[in-house]
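Worksheet: one structure, shown below.
This part shows chain A:
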Amino acid sequence: MAEALANYLWPWLAYLSVGLLQCVLLLLVPFVGAMFFVWVERKVSARIQDRLGPTRCGGKFGWLQLLADGLKLITKEDLRPGDADAVLFRIAPYISFCASFAALLALPFSNGWVAQNLDVGVFFILAVLGLEVFGVILAGYASASKWSLFGAMREAAQVVSYEVPLGMCVVVPVLITGSMNLVTIGQMQAGFFTQWLVFHDPFTFITFWVYFTCATASVNRAPFDLAEAESELVAGFHTEYSGFRWLAFFMAEYGSMFAVSGLAAILFFGGWNGPIPITSMLGLTPENGPVLAWIGNLLGLFNFIFKCVLGVTFMVWVRWTLPRLRIDQVMQVCLKYCTPIAAVMFLGATCWTYLLPGGVGLRAMPYAQRYVTSAPADAAAELDRIATTRVARGGE
Partner candidate 1 sequence: MGPINWHTFFFYLYALVACGFAVAVVISTSIVRMALYLIVALGATAGLFFLAGADFVGAMQLMIYVGGTLVLLIFGVMLTAQGPLVSLRTTGGDWIVAMLLAGCLAALLIPAGLTVSSWHTGHPVTTAEKDAQDVQTVLVSTTIAHGVPTAGGLPDADSNGIPDKQPITAAPLGMGLLGARVDKLGDVPEALRPGMSGYLLPFEVISVHLLVVLVGAAYLARSKRRAPNR
Partner candidate 2 sequence: MAPDASLPLLLGLAWLLPLVSFTIIVLFGPKLGKAGILASYLATGAIICSFLLSITAFGIWHFGGLGARADGDGAHSTTIAATPGDMHAAEDAKQEADAHSDGAHADAAHGGEAHGAEGHAAGGHGAGHSVPTSVPNHYTKDWYSLAEFGPLKMSISYYIDSLTVLMFSMVTLIASLIHFYAFGYMHDELHAIEDHEVVLSNGHHLHRPGRFYRFFQYLSLFCFSMLGLVIAGNILMVFVFWELVGICSYFLIGFYIERRSASNAANKAFIVNRVGDFGMIIGLMALWGSLGTFAFGDIKNAEGKVEHGIFSTVRPAEQIAGPDGVTHEPFSLRVPDGMVKSAAMDKITQEGIESTPDQVEVWRQEKYGYWLLIIAGLGIFCGCVGKSAQFPLHVWLPDAMEGPTPVSALVHSATMVAAGVYLAGRFYPVFTGEVLLIIAYIGAITLFMAATIAITAVDIKRVLAYSTVSQLGYMMLGIGLGGWAAGLFHLVTHAFFKSLLFMCSGSVIHATHTNDMRRMGGLRHKMPWTAYTMLIGVLAIYGAAIPFVIGFSGHYSKDSIIAQSLSFWQLNPRHGAILSGLAIAGSGITAFYMFRMWFMTFAGKPRDHHVYEHVHESPPVMYVPLVVLSVFAVTAGFPWLPFSVPKLLEQARYPGAVATAPLLDKVVFPEEYLSHLDPFHSQAEIMITFVALGGLALAVAFYGLRLLNPDEAKSQFAPIYRVLWNKYYFDELYAAIFIRPVMFFSKMIANFDRWFIDGLIHRLAAGVKKLSLLDDAIDRYFIDGLVNLLAAWTWSLGNSLRSLETGRLRQYVMFIVIGTVALTLLVRWSVAAGG
């Protein structure tokens, strides 16, 4: 896209404009998503608690409520405690927000529709989501309040420990697909839902649930929301926040929820590939020209967003269903259950992929064999073969 644009105007302008476009599109996710999810949460929690939820703001199902929330938050006064560390207090929300936003950079929304197609996308997303905690910590520390500090410390402990099982769970699909490129992973699950990695083998199935638990914890949603435990710490790390900074935290939270849900969708639920491959059935594939392919990608986009929303809704549901854990219980869940289970799943998936024909191990080994045993000539021949294929595809 950028290359295409570069033919018409200065390359830097082209890159700049494309980059800006992508940024704007991605910003929609936290902003709109946050508002939408707040509404969803209100409604779901209301239904779970046998209430109607917001109805007074007009609109069907009181959908105007989300505008009202936004307006309220934006117009609210931005307070700052007297002896707070001004700079940190100010930038902390934005750090969180940037982190959750940057996570979206590597998240492919459809086949090839990704802002930055990183070869280590999975890795990148985990890393950046891990950064989100900084905002929380800094906020907790900067707003010189013991409640905040407690919340921040809990958050720090919780996130750092939950990154371990999270990483393990994520490694399982990577192991199976043999790539950390989210686009590749998504493409590998093309076809019917039987292709989804969650159904690849029993281990991945269990792995998904472990992953979802850990993800919920790492974005400190209930029942893991120790950082803002209304009943104990007034509101945890954002006790002292109000107005737009508070909103930033909020958006960061929902953004990261969206991100982990998207990651789950791509890693386990085939990303943009639906239960039924409608796009390929309708012939909306690159073979039939860019336009149809674009349309197919659009369908894939909706499919993907739907899955993400589903995931978020699930988190909401869980939040309003389960009671909050105590901090030691949180740690227990992480260290005594999630980590071992994830490790076992990792082991099992490895064995599965090695033992079953077509597994990654069985595919990688002949290569290593050829590498170790064959003469450089064969390697050169291999290079030529690949080069020719590349040339051929470059031609298309």
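Here is how the candidates were picked: all candidates are chains of the complex that A comes from, given by their letters.
In the analysis below, a residue touches a chain if its C-beta (ideal position, glycine included) is under 8 Å from a C-beta of that chain, and two chains touch if they have at least 3 such contacts; residues count from 1.
What you see is a predicted model, and the numbers here were worked out from it, not measured in a lab.
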**Request:** Check each candidate in turn (1 or 2) and state which touches chain A within the complex.
**Result:** 1
**Message:** If we count contacts the way the header does, which residues on chain A are in touch with candidate 1 in the complex?
**Reply:** 2-3, 6, 10-12, 15, 85, 87-88, 91, 111-112, 117-120, 123-124, 126-128, 130-131, 133-134, 137-138, 140-142, 149, 152-153, 156-157, 159-160, 163, 177-181, 183-184, 187-188, 360, 363-364, 366-368, 371-376, 379-380, 382-383, 386-387, 389-390, 393-394
